[in-house]
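Every protein chain but one is kept in place in this view of the complex.
For reference, chains read A, B and C in written order, and residue numbers begin at 1 within each chain.
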Amino acid sequence: MQTIVAVLIDGLSYSSYLFIVSVGLTIIFGVMKILNVAHGSFYAWGAYAAAYFIGLFHGMGFPHWFGFVLIAVSAVAVGAIIGLAIERIILRKMYEHEEVHILLATFGVFLILEDVILLVFGVNPYFAYQPMALLGSVKIAGVTRDVYSLTLIGLAIVIALACWLCLARSKWGKILKVVIFDREIGLAMGINVNAVYVYTFVAGAMLGALGGAAIAPTLSVSPGIGIDVIVLSFAVVVIGGMGSIAGAIIGALMVGLLRATAVHFVPELELFVIFAVMAAVLMVRPEGLFAPARARRI
Amino acid sequence: MTDAPILCVTGLCKSFGAVVAARDISVDVAAGEVVGIIGANGAGKTVFVNMITGYLKPSRGTITFAGTDITGIRPCDAAHIGVCRSFQTSQVFMTMSVLDNLLIATAIASKGRTSLLRPLRDDARITQCEAILNRYGIREYRDRVASTLSQGASKLLDIAMAGVSEPRVLLLDEPTSGVSVEEKYDIMDVVISASRRQGTAVLLIEHDMEIVERYADRVLAFDQGEKICDAPPRQVLADPRVRALIVGPDDADDSTARPRETTDA
Amino acid sequence: MHSMFNRVHRLALGLGVLATALGPYGAVTAKDSIDVGVVAFLSGPAAGPFGVPGKNGAELVIDAINAGTLPAPYDTAGFAGATLNPIHIDESGGNAKQVAEYRNLVEKQGVDAVIGYISSGTCLAVTPVAEELKKLTILSVCGTPRIFEDGDWTHIFRTQAHAVGDSIAAALYVRDNFGDVAGYTGINQNYAWGQDSWKSFSLAMGHFVPKAEVSSTPQFPKIFAGQYGTEISTLALDDAELVHSSFWDGDIEAFVVQAKVRGFFDNKQFLSTVGASAIDSLGSEFPDGTIIGTRGEIGILVREKSGPLNTWFVNAYRERYGAWPLGPSYQYAQAVLALKIAMDKAARDHGGFPTQDQVIAAMKGLSFETFAGRIELALGNGHQAVHPVGYGITRWNDETGEPEVTNITFYPSKCIYPPAGKPSLDWLAEGMPGSDC
Partner (left out) sequence: MRSLTGDRTVRGVLIGFTLLAIAGFFLPAWIVNNVMFGLARGLAVLGLLVLLRTGLVSFGHALYFGLGAYSVALLEQLAGVTELVPRLAGAVVVAGGLGWILGFVLRRYRGIFFAMLSLAFSMALYGILVKTESLGSTDGFSVSPTVLFGWSPETRHVFLAMVAAVCAFAAIVVQVYLASALGHLTTAVRDNEIRVEYLGYPVARSIHTTYVLSAMLAGAAGGIMAMALGQVDPDSMVNWTVSGELVFITIMAGAGNVAAPFIGGVVFEFIRTYAFELAPHAWQLIVGATLLAIIFFLPNGLWSLIEKPWKKLEKRRD
């Protein structure tokens, strides 16, 4: 019983983290049809920026709670600066290229950003545990948890709701839906598709960076943290259905809970189960569990 | 036309959700016979062809080819046993030369006799394909990449590819749409004379009533998935019901009609 | 086609000529300098706590030896009189890449020796290649006992004792200070180092603290995994109160930060065999009361130890890099020291600049004084070092604002390593005959 509760809580907090990271990826794919390998870099940059600024401001005597502000600011700043730069300098010129070329270009960007991190932040790890220390811990079903990880669950829910509101209830959402359904129809309707792409990419980048910034207080932020995140978020997005926010939720929940179960019962299968499930879902439902509607051609 | 029918369609039905695309259609086609199929857009002509060649599975009914039940056969198997088709919008290999297009068609058609592992550009096969190019009058485009062809030439290539294997049943889906007035009779002359010589049964979907009248031995008129008429051309075209529904007062050319082919397998 | 391949050849040849021209080894007539590859993590999670301090330690000592400013008995300038020119190589990127880089070091850069390697996996991968290329290679940090117990190498040396001693010393420390512990579990990385460490620790515990029960679900997360929330729950739910870990690099820090907030260290006695780097980087966040080891007379355990060599090393290091020397700083410096001693000895024995074979002969079975202790190449046919291993308890000193380690005990090498020629796991399983502890 205790173990089951533990699996549930571990799984949920891991899922939340996965969701926050993956939702940006799925939005970018949904609107722009770009599978962005550089998403792992947004994550890493978000984590670095947050850890760096939290350490800096903490050293200057700012209170612990200021860390939360810094997390949000880092995510927005990283998303806006790096996201905008990549869209403007690289992707903007590539929309007419083949899918593979775009994917590889983002791979190139990923490799470059990996090393730029090293050049900017150096090789030493950064710690930003202050926000986590501030929130302390709580005992659930006999196991002590840090409240910070539990707040991540809340953050994931807030982001999911915000995305849903934005898509379902705003004018923006309607424009996005048209572009998602068919770019040409969007153009024909007089929508500034290029602007939509910029906003989407920047928003996606901010979410990726937020994933990194939010998880930074629990990590030793060190070089190479973005590599594994990419495939994990690919798995989440593919399982749920590329381009679907509901899918990202389900995908993150499945991956998080499966991993937690595996770690508790058969630790050797921890990594295997994630990708086995990804393959299985693709085999049964290639479009993922929650595929968004697509325009049919021919 | 006295032989046993090469193609027997009995009680064929197909519906997509609430839309009925074929309702209890039965047709017999004899070897060497040319059967015209006419009907307004959405009357179910292309669905009918798609079911015979196995692209769509009928909800009910059977299709028999030369005495064998071929209902629900895969398109490649249909082609293999001798049921071939051309397409309304020409389906060719866009990045390849015209000659290569035909070479591939010929290679597949002869796969029972020669190994597919032999080089594609075999001298004997090239000679054979050049003869076909001559026959269809597209010899001059031999080395042109297919995507650069005019609509008419592309159409001819499409039909030539369908006819390469000397099929016993050939389904032509609007062979003259998009083709210039001068060219269309040339195409039809080539196709029909070849099929007459080989005893091929031809199902000819057409909007152009002049073509139908001139080449078809028999005409089927479709309306909303139903066969409403089956008789010699003159008689069908004179039928007031057919006139009202299909031929219309001013026989509009119809280039917007496209088969609803979906890309997902 | 033809022209194309010529082109490739011309390119390759051109690059080769270019490399020769630009390369550091040009035409050395008299051996007034030697090139030595120094391999350490310069990127990736292990760079901060291990690679860079290691590289710094090597650099510091190399510069001092080149200049002849190291205290006695190593105050002669140079390596058999020659200046050492280090070529720094990044250890990250996987074993296969390291093997390729090793070949480049030897065959392209033409180095005279290679010093380094932190990861046990990389050491295992590089060793056979080093032997194939017949190049003197001094492994500085990695700890897997398999290198000299599964193989017999001529060109490979290791100036760091293998991990079995760390585990036995840890078990001894538990026996001496926490003898009534009822059960233990572990969290270790899923490769040679982590697996060997756990295996030998549990065998040693079975011998020294037989009534302590071993957990059935020790955790083996992937190296550099970074997030341990689920593993921490599993360990917390386990009844065992002692948690063994051979985590190093960024993993130890991430684990400690994540576990501390969850009150993990209030309920568990944590034993970290190599986590000392985290004590400095985490400062007051590092939990007090942790059993900590440094794999020898190095790092935080000997920080305060007096003696001219150690004082010089600690002060020079702090002055140059603005930080305390960590375990790896010592370990790399010791490997450099071994090279100097062997080269000087070979030069003395044979007169003139020694050949590689003479250096190897001189290094075999060497016993030498290091900064804060003594290293003897006693195992692996004179190629594998042994030395005392110590443990202590961490404590944050509010007055000095520095971490400290108290209650330090060093266990002499003769009680924590098997006699020469005996595989350590067999020796452990047989109850460590001949060990007098």
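Going forward, contacts are C-beta pairs under 8 Å (C-beta built on N, C-alpha and C of every residue); 3 or more make two chains touch, one makes a residue touch a chain.
Model, not experiment: these values are computed from the prediction.
> Among the chains included here, which ones are touched by the excluded chain in the whole complex?
Displayed chains contacted by the hidden chain, ordered by label: A, B, C.
> For a quick check of understanding: of B:G61, B:P75 or B:G199, which residue touches the chain that isn't displayed?
B:P75
> Out of C:D90, C:E149, C:E231 or C:D280, which is the one that touches the chain we can't see?
For the chain that is not drawn, the touching residue is C:D90.
> Hey, which chain A residues sit against the chain that's not shown?
Given the touch definition above, chain A has residues 35, 37, 90, 93-94, 97, 99-101, 103-105, 107-112, 114-116, 118-119, 227, 230-231, 234-235, 238, 242, 267-276, 278-279, 282-283, 286-287 touching the missing chain.
> List the residues of chain B that touch the chain left out of this view.
Touching the missing chain: residues 53, 74-77, 79-80, 84-85, 87, 91-96, 100, 103-105, 107-109, 111, 116-121, 161-162, 164-165, 261, 265.
> In the full complex, which bits of chain C touch the chain not displayed? Write them out.
Within chain C, the residues touching the omitted chain are 1-9, 11-13, 15-16, 42-43, 88-90, 93-97, 99-101, 103-104, 107-108, 120-121, 124-125, 127-129, 132, 189-192, 195, 220, 222-223.
One rule holds in what follows: only the chains that are shown with their structure count from here on.
> Which chain maximises the distance between its CA centroid and that of chain B?
C
> How far is the middle of chain A from the middle of chain B, if each middle is the mean of its Cα atoms, in Å?
Here the centre of chain B sits 51 Å away from the centre of chain A.
> Let me have the rounded angstrom distance from the C-alpha centre of chain A over to the C-alpha centre of chain C, please.
37
> Two or more other chains touching the same residue: where does that happen in chain C?
none
> Which part of chain A faces chain C closely enough to touch in the complex?
The contact residues of chain A facing chain C are 2-3, 6, 9-11, 13-14, 17, 115, 118, 122-125, 127, 129, 132-133, 135-137, 142-146, 148-149, 215, 218-220, 222-225, 228, 259-260, 263-264, 267-268, 270-271.
> Using the touch definition from the top, list the residues of chain C that touch chain A in their complex.
42-45, 47-49, 51-52, 92, 217, 219-222, 224-227, 229-231, 233-234, 236-237, 249-251, 253-254, 257-258, 260-264, 267, 281-282, 285
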